[in-house]
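What follows is a set of notes on a single structure, which appears directly below.
Yeah, one chain of the complex is gone here, protein chain that is, but the others are all in their spots.
In order of appearance the chains are A and B, and numbering begins at 1 in each one.
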Amino acid sequence: MSQVDLVEVTKTFPGGVKAVDGVSLTVRQGEFLTLLGPSGCGKTTSLRMIAGFEQPDAGRVLIGGRDVTRVPPYERDTGMVFQSLALFPHMSVLDNVLYGLRMRGVSRTEAERRAREMLALVQLSGYEHRRPHQLSGGQRQRVAFARALAVNPSIFLLDEPFAALDAKIRDELQVELRRLQQRVGITTVFVTHNQREAMTLSDRIAVMRDGRIEQIGSPQEIYEDPATVFVAGFVGMTNLFRGHVVERAGRRVRVKTEEGFVVEAELGAGTGNGASKDSAAAGDVAPGKPVTVSVRPESVRLEPRDQDARGGSPAGVDPSGGGQGGIPVTVDLIRFVGELIEYHLYTPGGQEIIGTYQRGQRTLSMGQGGAAIVRFDPKEARVLWR
Amino acid sequence: MANAGPRPAPSRPGNGEDMGAGIGPVLERPSRRRWPDPSLALVGTTFWVVLAFIVVPLGVLAAVSVHPGRFMTFPPQGFSLRWYQTLLTSSQWLEAIRNSLVVALGSAVLATSIALVLALVLDRYPVRFGEYMRRLGMMPLFLPPVIMGVAFVAFFYEIGFSGRIENLIIAHGIFNAPFPLLLISSGLSKVNRELEESAMNLGARPATVLRTVTLPLIRADVFAGVLFAFLLSLNEYIVAFLVSGFTVVTLPIEIFSSLRYSFSPVIAAASVLFIAGTGFLVWLADRLAGGLWD
Partner (left out) sequence: MAVAGGGSRSAKQANRLVYLLLAYPGGMLVVFFLVPLIMLVVFSVYRNIPGGGWETAFTWDNYVRAFERGLYRDRLVFTLQLSALTALICLAMGYPFTYYLARRASPLVRRIGLAATISTLWLTYVVRSYAWSVLLSSTSGIGRLLFWLGLTERPVGYAPGYVATLIGMVYAFLPFMILSLYGSLRAVDPSMEEASMNLGARPWRTFWHVVLPLSWPGAASGTLLVFLLAMGNYVVPSILGQPAQWTMPVIITNQVMYESNVPFGAAISVVLMAVLGLVLFAAGKLLGAARMNPYPGRRDS
């Protein structure tokens, strides 16, 4: 169990693709940290640099405080689960799990005892002599976990291990992975492009984009206090309103949207802003500055609107009403998504807004085509730089 | 929960670590329907005629080899294995068979060892010099064997080392190297790189990775390479004839020179053994390489 540090790490591939661009990151001892981001943003490359399969052009990699930048993979003591799993097809399940132990010179009997123990831990006792191709997808996954952890590595690395599985097995294995990780207490770096997976598994999430880290924080911080428009959009669903600052009082900011509605929102608490220079928590949010307001669908409140007042302009709204005038919308579609009711709404200018309610929480007597007003609590709306 | 707002839909990466779109199964419905079309009947007839053209001559050889008389007669005069007996008791024929096997085995090992080292090194370190070597190694495929043979003659004369069985082994080893080279390279390209990385991640040094992961995974391709090189050497005539300079006689050379003097059915018997052996090796190589043609 060790800490992992990436210090100003940069990796450019032949051909000029800058896969990782000056990333600094600390994974704390025993922590489950997820690298989250769209495909091609450099997650795999970062992970492979920790494992030693890629050499950074600049910067250093530290494991347990020791500089391992030039240490080859077979001397790094990491346990990696590959995206393809990479189970050896010509070996039995047991031999797969034994492989790392044998490489470390553990005696045959001791290695076998340990391997069987690991297989029991992932509930695969009795499958020792099968070949990987004789197992189901979920079982193969668990063999890969057992094989990586059998050698008691100091770091556990996983590259999108669940990408190829269907949703149900994926859920089960996520729970199992988290339980396993906590039982062993191992420092873990997990890579995924699936924000939902990242939210449910991680102690902390590092959101990546174009080879850089956009924001690092707990799932809650990332969700409630996104540092950038990109993070707000990538992690969870959100509604974004572009506009200009009209007035600012402390954390509270009044913004005039491009459609001309005035809304109120707050600056982020800055909890998760460690890494990002794009953060709008900084002091220079001042009248006239272009910003974006992010509002989560569950923060959207709908009120019925007087049909007659609709007129040609948003006359039913008071632009000077302290931001409480809201935004007039038309209901386009109502969807029932599990325990949520999802409203798809359109502003007069044609921007889509999505609002969700818990089923049974409160029902609006409003059908398709109905007129409504969208409001939200400024505390639940974030001001971000464009 | 999906995302709304200006966020691009999460598209899967295309950087090679994801499954490619599967190529759908191509043609698995042998259409047995017969359209009432004369051109199709013609095609069907042609098929069977050509198939007969391919098979019948070899069948005739088999018939001649078990025919007791020196010449085939109609109707045949019975069945006899006397020509096989003559073949397998003649020291001349046995010597030819022995030479053929020695040359085939030696050259197959040589060809495969060249191919294996070249393919393995290039798979991991694609240096330019190595790429030139790969192209050089593939060139015999495009050169007429006569020309290769004359080149070897000139070479071995010049270094004053001609007419020995080692020359044949070397000549066939080089001449047949493209086949194991192709087979092993394609085998290596099918080995998922992550398997080797995974072994390294578990603490295996590069040499150990090679021994415990890479080589076991391409074993079938290596064997298929050896078999093919063996098969080709066994069947090769002109390079062997030129390089041997009348001193080393292989089976095809013996069959050929016997033809000049006689039409003895022993030749047919030798040919049938040849056909059987070749057929078996082709079948074995095909099995090992996992269906080369279908």
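Simple rule for what comes next: a residue touches a chain if its C-beta (ideal position, glycine included) is under 8 Å from a C-beta of that chain, and two chains touch if they have at least 3 such contacts.
Nothing here was measured: the structure is a model prediction, and the numbers come from that model.
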Query raised in the report: Among the options B:88, B:105 or B:121, which residue touches the chain absent from this view?
Result: B:121
Report summary line: Where B:81, B:94 or B:154 are the choices, the one touching the absent chain is B:154
Query raised in the report: Which of these touches the unseen chain: B:88, B:105, B:191 or B:282?
Result: B:282
**Report entry** Absent-chain interface as seen on chain B, which is shown
**Finding:** 26-27, 29-32, 35, 37, 39-40, 42-44, 46-47, 50-51, 53-58, 60-61, 64, 71-75, 110, 113-115, 117-118, 120-121, 124-125, 127, 129-130, 133, 136-137, 139-140, 142-155, 157-158, 170-171, 173-174, 177, 193, 197, 200, 206, 231-232, 234-238, 241-242, 245-246, 252, 255-256, 259, 263, 267-268, 271, 274-275, 278-279, 281-283, 286, 293-294
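The criterion applied here is as follows: only the chains that are shown with their structure count from here on.
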Requested in this report: Just give me the whole-number Å value for how far the CA centre of chain A lies from that of chain B.
Outcome: 53
Report summary line: Counting only contacts in the complex, chain B reaches chain A at residues 1-8, 10-15, 17-19, 192, 194-195, 197-205, 208, 212-213, 216-217
Report task. Using the touch definition up top, name the residues of chain A that touch chain B in the complex. Result -> 38-40, 44, 51, 53, 72-76, 78-80, 82-84, 86, 88-90, 99-100, 103-104, 147-148, 151, 163-164, 193-194, 196, 229-230, 232-234, 236-240, 294, 297, 352, 354
